[in-house]
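Below is one structure. I have some questions about it.
Every protein chain but one is kept in place in this view of the complex.
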Amino acid sequence: MRDIDLVIQQTVRALLQLRGETAEQSLATQLVRRFEALDDEGIGTFFNFLLTELGPNTSLVDEAIEAYRRNRGQVELADLADAAESKRLRLFRTINTAPGGISCLLKLRTELLARRTGSPEFRPIERDLGHLLKSWFNRGFLELRLLDWTTPAHILEKLIEYEAVHEITGWPDLQRRLAPDRRTFGFFHPLLPNEPIIFIEVALTRGMASSIQSLLNTEPQPIDENTDTAIFYSITNCQRGLSGVSFGSFLIKQVSAVLSSELPQLESFATLSPIPGFAAWLEEQQPIDTNDRGAVERACANYLLYARRGDLPLDPVARFHLRNGARVERLNWHGDTSEKGQSESHTMLVNYRYSGQDLESNHDALVLDGVVMASAAVIESAGTHTTPAVAVESPDDVAH
Amino acid sequence: MRDIDLVIQQTVRALLQLRGETAEQSLATQLVRRFEALDDEGIGTFFNFLLTELGPNTSLVDEAIEAYRRNRGQVELADLADAAESKRLRLFRTINTAPGGISCLLKLRTELLARRTGSPEFRPIERDLGHLLKSWFNRGFLELRLLDWTTPAHILEKLIEYEAVHEITGWPDLQRRLAPDRRTFGFFHPLLPNEPIIFIEVALTRGMASSIQSLLNTEPQPIDENTDTAIFYSITNCQRGLSGVSFGSFLIKQVSAVLSSELPQLESFATLSPIPGFAAWLEEQQPIDTNDRGAVERACANYLLYARRGDLPLDPVARFHLRNGARVERLNWHGDTSEKGQSESHTMLVNYRYSGQDLESNHDALVLDGVVMASAAVIESAGTHTTPAVAVESPDDVAH
Amino acid sequence: MRDIDLVIQQTVRALLQLRGETAEQSLATQLVRRFEALDDEGIGTFFNFLLTELGPNTSLVDEAIEAYRRNRGQVELADLADAAESKRLRLFRTINTAPGGISCLLKLRTELLARRTGSPEFRPIERDLGHLLKSWFNRGFLELRLLDWTTPAHILEKLIEYEAVHEITGWPDLQRRLAPDRRTFGFFHPLLPNEPIIFIEVALTRGMASSIQSLLNTEPQPIDENTDTAIFYSITNCQRGLSGVSFGSFLIKQVSAVLSSELPQLESFATLSPIPGFAAWLEEQQPIDTNDRGAVERACANYLLYARRGDLPLDPVARFHLRNGARVERLNWHGDTSEKGQSESHTMLVNYRYSGQDLESNHDALVLDGVVMASAAVIESAGTHTTPAVAVESPDDVAH
Partner (left out) sequence: MRDIDLVIQQTVRALLQLRGETAEQSLATQLVRRFEALDDEGIGTFFNFLLTELGPNTSLVDEAIEAYRRNRGQVELADLADAAESKRLRLFRTINTAPGGISCLLKLRTELLARRTGSPEFRPIERDLGHLLKSWFNRGFLELRLLDWTTPAHILEKLIEYEAVHEITGWPDLQRRLAPDRRTFGFFHPLLPNEPIIFIEVALTRGMASSIQSLLNTEPQPIDENTDTAIFYSITNCQRGLSGVSFGSFLIKQVSAVLSSELPQLESFATLSPIPGFAAWLEEQQPIDTNDRGAVERACANYLLYARRGDLPLDPVARFHLRNGARVERLNWHGDTSEKGQSESHTMLVNYRYSGQDLESNHDALVLDGVVMASAAVIESAGTHTTPAVAVESPDDVAH
């Protein structure tokens, strides 16, 4: 084993043998610095060490199992849970007390997730770390912040860096996205005060936007009593290490509430969303003329309403919004004419609509009955379909 | 069962059956409000419910035990840990997302601790909640704040409310304790921004203080090059619900570092501490004349150096400081002439000295060898003693 | 002349001879420190020095007068104004660049005002300083701040220190005055960030308060839809050195606007004011039985409506509020039963009412026509009166 790997393992062992706290933080700080220098091989070695040396104490587990088998009481169950807890948890908790500790842990989890397929044996480590992060990133810790042109530059530059849906091309583009007819909100966490955990970009418009290019390039419009729609046109998770700890639904709902209270004239809250899996799915269907708008829309409606992975929509963005309780509102041909828009969805974009009073029932329809809720227009686009599961729209929905 | 108890149980059940997050927070908020109205009986009923209905799923536990017995692998251990986790954890995590949720959880834990003896069956609940709180109150989340006369009044009044060692008699007394020759520091947590978790009061003095009354009543002195000592004269844990999640040692060390850097002329860091168990212990020894200073000091030195609970000092304050690596520096007859001082320690106070370079070795001497480190003067006070375990002082120690 | 006086004069001369700015601030800082040590005699000596040595350059004044007499143009007038400006102004401006400079200047003006009668020759100095302070304390610089229980203690203690109308007896009294059914607002200035310039205390009540004792001692009431009145029960100027630079009217109006917007249910804005000159005035009238409520009220109404100094009300508090456009709304027998209330106004207090739409016309009635506006009830109290100038109340006024 290489020197650095040995040093790390010795530091970890020293840390776990400590009975006082005096040296704990300084050892943790050393560890964090050493991890930064670690290459791929070193990380793998470290994970193996975590797996083999820092698991639960198996003789304690065996005893706890025996005790539980005898008594089957709640106390024995609690003891069993204690015994089954690995020593890794104490290590991770200590690392969090060092400066930069949380970033180190997030990086470790990112590495674990990347090795998920290649090294399934690391799953117990990933489980421990995921549990801890889920605890620490409990929503009670999150602070919603409006990000605008008065926000410090070192935070704004993270928006440019992280934006994953529609690239921010530079500071002028960013400034446009923070103009008075736009709102950007992010969740922040006390352990990462200068980094958004997730952020959402909203356009305040008259009517529902149908084209991302015109939305991004239009001149700022005054906010007035005709500003009736909030379009969520981009939502970005910034921390790969928090994968699976989801904040998106919570963010959309909190932002909707904030906007409603600031601008009571807002009537609709909807996304302008990509359909990243559409083109790939279409390739496996009966070929159609992709310049024929009607044919593409029909296919797209079918994809969104009926294509599934398990019981849930096949398209990942659809899955996210529909599980949140949104519904499919409108399909937009030439909604994204960029190269990416053409290749992944033949320029189609979709508006998912978030309607406060329907969120629960839409969510239940999907999860309990497997039905994707949609506007009458989209359902009609899809044409007749053998599955009777299409929701009958309420009268006021038809108007859209 | 009473209505309110039923409503709470139904709310909890509804909360745990939710698959989406839409209603989660509103149900959690309802729960928090209902807990506030709960009387003693209701709390007991609720704990019983937590115990019987929200434990781990035992058939999953049994399966996980079987799987582990077959394979004894790390993955099976992780699955076992997962299975043994109770549903209470999810409930507690959700409560934390409601406004006031954390205070509610701290109150629940306070109630559990109060029932520790009478209702030992609740220990599994206390374990779950303690685990979560330990996670959330990880030291990485704590922020050290200087509290002085420019601090908002609603935070300062908490000092008056919580101070547990030497009562603050009102705002003038508080203002004296925040004068320029004093420092008060507290740890704050993002979930409780207006409440100190723990705070410490420091007097900056010339030489080591020996009397709490003169320290509290003396006029403010200018800080100059003769200000060579920082006296930690009061340290108070504010949250009973965090009992067992200790921050004291960490606080003393961080405060020492901050003061050293602000005032490089400081040479000694020491406490002026009560000896709460001394009088009670003395009652069970050979009677002495408690007006004979020499006799009392000898008894006190013996109490601090040799009276034990297990391997550790019997006196709780001694236990805390000596485990932190401090040593017994000086005994102070008439150090606390208040009624409390007379009744609990025959007016004796003690200085525990925190000396940066000795903390590790002092701690190890206590924990590994059972030896309480002390100054030569205190050791001499104790007189001959059969136990040979008294530490030989280093030459520079003798000077004190 | 004493040494300190000579040193000060030499420092001032050195300061005014400087052509660069390098040493200016350090000399100014020395001056500020020396002024602090000055006794009464030294201050007088310094004022004499300011008068005789730092006046305008008279030969320049003579030239400017000549030039103006020849031409009588705007340019010559401007030159004349320049020539007539004294060297004191440059000194005062420079002092303001030193730390604590503004407090020093405020203290100088306080001293000048105290010598107004005894040493009228200092008026030109007072004029110069008054001009500068009026400029610097222009309302554009003032910031309105809500002062509540979250305000830093070192600012709150100024309220206790300065309160001039109804003494604050300590922190519990202060806390009551900052409870949720009270509001305190102050104006702050960037040169004195920790000192209110003026502050006002407001009680939010149901109906118009009539007794200061019950207002100060009542338990906090919830704010609800019945909270229809804001009672300004105390307004205190904190800086004697700013005497004559008035902010009170501006403060009342800004606070009314802030409260209206926070609490739209507020219908009345009124004071509960002392009548400090009433008893003294009454002594010089026909004797009445001061235990006869009717007689006292009649006398009081006459005092407020008809007793004058020049064209304006004789009572200084009446003068302030009535010039602001308020009107006399209601007289309150036993409104202030304290010793002070008994001796200065036979326990009478008065409500002055600030009614947004009438402020202009009330003010004009007083200033242009010499008429004090009042409610029908108060006018009736005053009895028949030979002066026909009493305003006829509008119908809705009668209702009060």
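Per-chain residue numbering starts at 1, and chain names A, B and C are given in the order in which the chains are listed.
The working rule: a residue touches a chain if its C-beta (ideal position, glycine included) is under 8 Å from a C-beta of that chain, and two chains touch if they have at least 3 such contacts.
Because the structure is a prediction, the values reported are computed rather than measured.
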From the touch rule at the top of the page, work out which displayed chains the omitted chain touches. A, C
Sort through C:42, C:55 or C:152 and give me the one touching the missing partner chain. C:55
Which one, C:11, C:30 or C:96, makes contact with the chain that was left out? C:96
So which of C:4, C:113, C:146 or C:191 would be touching the chain we can't see? C:191
On chain A, the omitted chain is touched by residues 149-154, 156, 170-171, 175
Note that chain C touches the chain not displayed via residues 19-23, 25, 51, 55-56, 58, 61, 65, 68-69, 72, 74-75, 77-78, 80-82, 84-86, 93, 96-98, 101-102, 121, 123-124, 127-128, 132, 134-136, 138-141, 190-191, 249-250, 253, 323-325, 359-360, 363, 367
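Note that only the chains that are shown with their structure count from here on.
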Note the shortest touch-path length, in steps, from chain A to chain C. 2
Note the rotational component of the Cα superposition from chain B to chain C, reported as an angle of 0 to 180 degrees in steps of 5. 180
From the C-alpha centre of chain A to that of chain C, how far is it in Å? 59
Between chain C and chain B, distance of the C-alpha-averaged centres to the nearest whole Å: 52
CA centre of chain A versus CA centre of chain B: separation in Å? 38
Check each residue of chain A and list the ones that touch at least two other chains. none
